[in-house]
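One structure below.
The complex appears here without one of its protein chains, the remainder shown in place.
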Amino acid sequence: MPHLSAISRSAAELIATATLTVETPGEGFVEITAAAAAFVRAAGGDDGVLLAYIRHTSASLVIQENADPDVQTDLRTALQTLAPENAGWVHDTEGPDDMPSHVRTMLTGVCVHVPVTKGALALGTWQGLYVAEHRARPHRREVVLSFIGSRRAPA
Amino acid sequence: MPHLSAISRSAAELIATATLTVETPGEGFVEITAAAAAFVRAAGGDDGVLLAYIRHTSASLVIQENADPDVQTDLRTALQTLAPENAGWVHDTEGPDDMPSHVRTMLTGVCVHVPVTKGALALGTWQGLYVAEHRARPHRREVVLSFIGSRRAPA
Partner (left out) sequence: MPHLSAISRSAAELIATATLTVETPGEGFVEITAAAAAFVRAAGGDDGVLLAYIRHTSASLVIQENADPDVQTDLRTALQTLAPENAGWVHDTEGPDDMPSHVRTMLTGVCVHVPVTKGALALGTWQGLYVAEHRARPHRREVVLSFIGSRRAPA
């Protein structure tokens, strides 16, 4: 049987929202962990959850290993294998990288949440939050960040 | 470094919930963006998040392009390729389309959230919210919609 820790309770009094604009250099992962953590601090969040949402259909949000960069190389290879270019896609008016980007976005998703404890993201030791750019060329991407939870007491 | 916009703050005072019943015509995508937006308005939501949850294991929720219908055709092809029928599945008592439907649901997911700003879904320009029906025949699907955030001031 799984073991449950003690339960902490707070007032869900605050919802804070901002938009993070991320410039991507083309296909690959761009880490936004520090920017998301800075948002929670600036918002005055204490205990609660951070929700992140990317407003696009050819880039996604992925929580994955932040240590060995080889992992990202392999994750990109995996997505390229699962949703290859030149697979006879019907939708090809925006270039050969467009439809595979939609498929990769569908498989990885446009929204995540991360718990927040005492104002800090409760990520695992090896976890980072990334914008996964699936298009070949650089793009400007918008990520909506929302914090729901309790307010940090003024210092 | 990513750029963070100004932060807006509201009271997370309201949680509103309703169930959306969606009749699907069989395998394919059914858009529920307008219905989800109508729910937020009817609930009196202002700033916050919409959470959507589908109570099934062979249909899922997908946020994807709402412009060129060819994209949906290709997304369906991709899912059929990644989780084909007649792949020697052990579980086949409910028909050849059942087990691929479970796999496609696992890959795309049963829950999403969308930020809400001044009572409107903050979807990207090309994003729509869809029930992805993976079974071959028509089904009745239940989607639980929840809004968490601030209340709109009475007009």
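For this structure, a couple of remarks:
By letter and in written order, the chains are A and B; residue numbering begins at 1 in each of them.
The rule is short, and it goes like this: contacts are C-beta pairs under 8 Å (C-beta built on N, C-alpha and C of every residue); 3 or more make two chains touch, one makes a residue touch a chain.
These numbers were taken from a predicted model, which means no experiment stands behind them.
Note that of A:30, A:62 or A:90, the residue touching the chain absent from this view is A:62. Residues 1-12, 47-49, 62-65, 68, 70-71, 73-75, 77-78, 82, 107-109, 112-115, 117, 122-127, 148-150 of chain A touch the missing chain (whole complex, contact as defined above). For chain B, the list of residues touching the undisplayed chain reads 12-23, 32, 35, 38-39, 42-43, 51, 53-57, 82-83, 89-91, 93, 99, 102-103, 105-107, 109-111, 113, 142-146, 148-149.
To be clear about the criterion, only the chains that are shown with their structure count from here on.
Centre-to-centre, using mean CA coordinates, chain A is 18 Å away from chain B.
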